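The other protein chains are all here in position, but one chain of the complex has been omitted.
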Amino acid sequence: MNNASLELNIVALAPAASMVIFALLVMAVDVFARGTRTQPVRAATPWVALLGVLVTAGVCVWLLGQPVTTFQGMAILDRYSLGIAFVVLVAAGLSILVSARYIPRVNAQVGEYYALILLISAGMMMMGAATDLIVVFLALETFSLGLYILAGLRRSDAMSSEAAMKYFLLGAFASGFFVYGAALVYGATGATQFEQIAAMATNPATDLTFIYPGIALLIVGFGFKVSLVPFHMWTPDVYQGAPTPVTAFMSAATKAAAFAAFYRVFLVALPSQQAVWGPALATLAVLTMTLGNLAALRQSSLKRLLAYSSISHAGYILVGLAAGSIAGVEASLFYLLSYAFMNIGAFAVVTLLEKQGEMDADGARLRGLGQRKPLLAAVMAIFMFSLAGVPPFAGFFAKFFVFAAAVQGGMSWLAAIAMLNSAIGAYYYLRVTVVMYFNAPDAETVSEVKSNWPLNVGIGVALAFTILLGVFPSLWTTLMESGVVTALALR
Amino acid sequence: MAQDYFPLLVFIVVSIVFAFIAIGLPSILGPRRKNQQKQEPYESGIIPFQDARRRFPIKYYLVAMLFILFDIEVIFLYPWAGALLPLRDGYGIWLALVPMGVFLFILIAGLVYEWSKGALEWE
Partner (left out) sequence: MPELPIPIPPLPTLHESVFMAIALLTVVGAFLVVAARNLFHNALGLALTFFGVAGVYFVAEAEFVGVAQVLVYVGAISTLITFAIMLTRGMMYGATSPLNRQAGTAAIIAATVFVVMAGLLGSLPWPVAEEPIVDGQIVIANLGVGFVTEFVVAFLLLAVLLLVALAGAIVLAQDRK
């Protein structure tokens, strides 16, 4: 046992560890409040959780200046993992703001809710940091398990329970696929660490028969988590049934986490097999974009609309991976960040349109919003424009970078299909705007829109960054650029 | 080695055979004179008043889930105990103690949490 060879750089785990510490703190506050029956203390749980998010963000900013550190070949701290951590933090922070007044209405057990959000985020950060299939699996399970529970938070509601049930059964099945794939890759290469897998996969003495079914099963496992067609069946039902802030968190953060590991596994561990997985992923990207967009055209429920839209966005992001280049990775990171801001913003507006006791809003409720609530309608319109990819909002550059990466990677045809899809997508995003401004409000839709300040802050932040990233995308890209190169040069 | 488990195998086979003998032999050899009272399940002389299979309160489920979690925790303690000996020299002992300390701290924090939440109360 040679202890000297161990590299236990705790720093590499700092972001996730910080989130876990604050999760325990939230639990402590919750318990303390129960003991003393003081409501004000109990109401502090979201703010403790938010403090955790901000402190962790501070830690991540500090870590940006640190050199790349690895932990035993199991986890790595580089710009890429920090970038994913930032996206997860954005999603967690915004969702906490949206949840602050929403969740007590849905389920009184607030303490667990915020603790779970933080623990899930920790798991998601580990997805970005993991450089070993075992760690990827545990991180995947950590955040998935939490999300199954959050989806069913409203126990008395049949749709919420159905969402949790569907998500759990299909998710557990998908985890099974992932593990089987990981096991087959391990069987072929004898390694679970990405760099060792890469080394063995290029070694001519290795029998690679098992690696191909392994790759296929890994794609299924990841494809489920990011909801690629044909593994997307769960998405609309789960997004619709889950409490809206949870859906918002799930849509942005799960994508970031699952894509993070997806990218690292394929680009660091299996780059030698790109001839196999590249075309497969390109095909999946085409299917996902097209079917997601076509299905979204027919939705009347706002949450289902956003669910199908999220499927199509997964397709756009996958274009970046199919390109298989560093530019593709950078573009996808930018996409994930922009998507977190604009999509959570859109879901936050949806929470305002929901009626008391409901957890979804029909598209018809948008009618005449432009006259009733001009400011809210304008905000929603901006999120919709951004999702559609209209300049000068974040969504435009997100799409632009990804498509440019595809063209550079010699996949102009894929970029062309993606652009065509953006045009289809623009139709239903703009239709939302049209309904808001050009349809007269009817008696049914004049509902009370009860706002609250945490939600307004959340929407404000999402809006500010949707515009800011659209005008100055270099804010983020310069931050990440050099780092992504180091991450992939490690292989 | 697998051979070490040969006694276990013999044990399993003998117990299965014995079970068959104990249940099978009386039903072949014993006299059968049925009546209403003999047909009832034996409940220490108390007359059964409802089916043994009945719906359970959800509390059992919570306890069973919590049991699984701590069961898994114990599984990990077991090989760790074996690791203490090879790691006992120098700072190796800290290498053994600190990770398990953190592991246990997280789970004990969870235990304290569920306890104070009243998840262990039966009423």
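Points to keep in mind about this one:
As written, the chains take the letters A and B, and residue 1 is the first residue of each chain.
The criterion applied here is as follows: contacts are C-beta pairs under 8 Å (C-beta built on N, C-alpha and C of every residue); 3 or more make two chains touch, one makes a residue touch a chain.
Quick caveat: nothing in here was measured; it's all calculated off a predicted structure.
In the complete assembly, the contact with the undisplayed chain comes from A:Leu138, out of A:Val11, A:Ala43 or A:Leu138. Only one of the listed residues, A:Val98, A:Leu119 or A:Val350, touches the absent chain: A:Leu119.
Remark: the omitted chain is touched by one listed residue; of B:Ile23, B:Ile47 or B:Leu85 this is B:Leu85. Listed for subunit A, the residues touching the missing chain in the whole complex are 1, 3, 6, 8, 13, 20, 23, 27, 71-72, 74-75, 107, 109, 112-113, 115-116, 119-120, 122-123, 126, 132, 134-135, 138-139, 141-142, 145-146, 148-149, 152-153, 155, 207, 209-210, 213.
Contact between subunit B and the absent chain runs through residues 1-2, 4-5, 9, 53-62, 64-69, 71-76, 78-87, 95-96, 98-100, 102-103, 106-107, 109-111, 113-114, 117-119.
What we mean here is this: only the chains that are shown with their structure count from here on.
Averaged C-alpha coordinates give centres for subunit A and subunit B that are 39 Å from one another. Those residues of subunit A whose C-beta lies close enough to touch subunit B in the complex are 1, 3, 6, 20, 24, 27-28, 30-31, 34-35, 111. Taken in their complex, subunit B has these residues touching subunit A: 86-87, 90-92, 95, 106, 109-110, 112-113, 116-117.
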